[in-house]
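Sharing a structure here in structure tokens format.
Of the protein chains in this complex, all but one are displayed in their positions.
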Amino acid sequence: MLYRKAPNTHNWYSGYNKVINVEEATEKPKISKVVFVFAVTLAVWLLFTWPFAPVDWATIIAGSIISLISGTILAGVATQHPIKALNPVRYFWAACYVFALAWWVMVANLDVAFRVLHPDVPINPGIVKVKTKLKSDSAKTALANSITLTPGTMTVDLSDEGHLYVHWINISSTEVEEATREVVGRFEWLLRRIFE
Amino acid sequence: MSGMSPIVKTVTRWVSPFILAFGIYIALTGHLTPGGGFPGGVIIAGCFVLLTLAYGKEKVDGVFSLKSASVTDSLASLSFLCMGLLGYVFGRGFLNNFIQSGFPGKAFELLSGGNMPIINVAIGFKVGGSLFVVFAYLALFRAIEEE
Amino acid sequence: MLTYLLAFILFAVGLYSVINKRNLIKIIMGIIIMEHAVNAFLILIGYRISGKAPILEKGTSVTEFVNSAMDPLPQALVITSIVISLGVVALMVALAVRLYQHYGTFDITEIRKLRG
Partner (left out) sequence: MVLIQIFLVFTIIAALIAVEAPSALSSIISLGAVGFGLSIAFLWLGAPDIAITQVVVEILTLVILIRATIGKGVTEIRGNESKTLLIGSLILFGLGSAFFANYLSAFPEFGKSAIDVFSETPSQFYLKFGLEKAGGANVVNDILLDFRAYDTLGEATVLFTAILGAITLLNKDVFFGEGGEK
């Protein structure tokens, strides 16, 4: 029976409006969110147009208009807590984090290179489950990306209960607590100061 | 379509305003640097397509609904036509570059090119709006099919 | 001459897919490949050895620019053609999806058998 009757579609366009999650869709972006997105986008715009004249008012005004469009359309999606970005302490910890991450990546690089070049190839790969105390999505994303950026470990999945599944080149323990201390511990305390 | 994992959602959230601004930048400075209305418009559409893929269409509908995409498309086409018709008003002819021949800007700057930047941005919004509409309809059709 | 022939071979691959395949999606892909081949051929016509992109930079004189820039006319035509091809691909995909909904398959021989 190859012929199939079309599903009942006669009112799916009109029905579509009812499907919308009203709570999320009708949420108006607050003015602080708009201002934050406007400022960041304007800064990036000035980086785009760097090769133009040092003070070119036409470019700056056009950039302001474009940032305003971008802010009013996307402020509801782009940011959640813009007030946090005003705290200068967070930027200090973020700068610290960049250097710390560079150091850890270098150490992990040397470790993986040692394992690859060793004649016995002492690896013990597998996937471990680790736990994180971080709450916000931004912090979890930064944590997962930092783990992936470090050679030897790679985030595979992120569950809703705050568990990460990490592929690790040399498993020292399959216990959740033990693995958490080894993989997550060094990133977590800095990320909490930056994002939460 | 409930969306993807929180990592994809968060990264999409962070980069989406820059993609939109970059699309308009590509369209606006098309007369000075490589680019123009067509690639800029496709980048604008790509921003909302990315949001649709990451978040599902319900969330995007509160940001940039199908109706506002159609309105953007039509308004951009109309403004392109109006720029053409204004040529008659200035006594030159349809789609004449009347701004450039009337008050030429300094070369290699944003305000040079007469009405080229305006038409470029109009084409950008037109292409972006219409491509997003067609993608949203495809996604909608698929969601209905899956029910 | 060899470079023109390569673009022609690319066109032939797309034509083979359109004529010889039974899958609707493969046919759409053949049309996309043919569009790519035609675009590449038009750009190859406008190519000049050791030429530059047709974008004027500060400080170059116009006569120097005319002697060194690529042919801008095929590029302007192709940039239009690419975006139109995207619209046409969207139309074809919509048609294919509708046919799938109606007949339950992408196979054109089956679709041909089941009229109505």
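A, B and C label the chains in the order they appear, each numbered from 1.
Following the convention adopted for this analysis, a contact is a pair of C-beta atoms (placed from the backbone, for glycine too) under 8 Å apart; a residue touches a chain by one contact, two chains touch by 3 or more.
This is a predicted model, so every value here is computed, not measured.
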item	value
Touching residues on chain C - with respect to the absent chain	1-10, 12-17, 19-23, 25-26, 28-30, 32-33, 36, 39-40, 43-49, 51-57, 62, 65-66, 69-73, 75-80, 82-91, 93-98, 100, 102, 105-107, 109
Absent chain, residues of chain B that touch it	26, 30-39, 42-43, 45-46, 49, 53, 73, 77, 80-81, 84, 95, 97, 100, 104-105, 107-108, 112-114, 116, 119-120, 123, 126-127, 130-131, 133-135, 137-142
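Quick note on the criterion: only the chains that are shown with their structure count from here on.
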item	value
Closest chain to the centre of mass proxy, which here is the mean CA position	B
Chain centre separation (chain B, chain C; CA means) in Å	23
Centroid spacing, where centroids are CA-atom means, of chain A and chain B in whole angstrom	26
Chain C: positions in contact with at least two other chains	101
For chain A, residues contacting two or more additional chains	7
Touching residues on chain B, where the partner in the complex is chain A	5-7, 9-11, 13-14, 16-18, 20-22, 24-25, 28-29, 51, 55, 58-59, 61-64, 109-111, 140, 144-145, 147
Residue ranges of chain A touching chain B (in the complex, touch as defined)	7, 9, 12, 16, 19-21, 24-27, 37, 40-41, 44-45, 48-49, 52-53, 56, 58-59, 62, 66-67, 69-71, 73-74, 76-79, 137-138, 140-141, 144-145, 155, 157-158
Touching residues (chain side chain B, partner chain C) in the complex	33-34, 36, 38, 41-42, 108, 127, 130-131, 134-135, 137-138, 141-142, 145
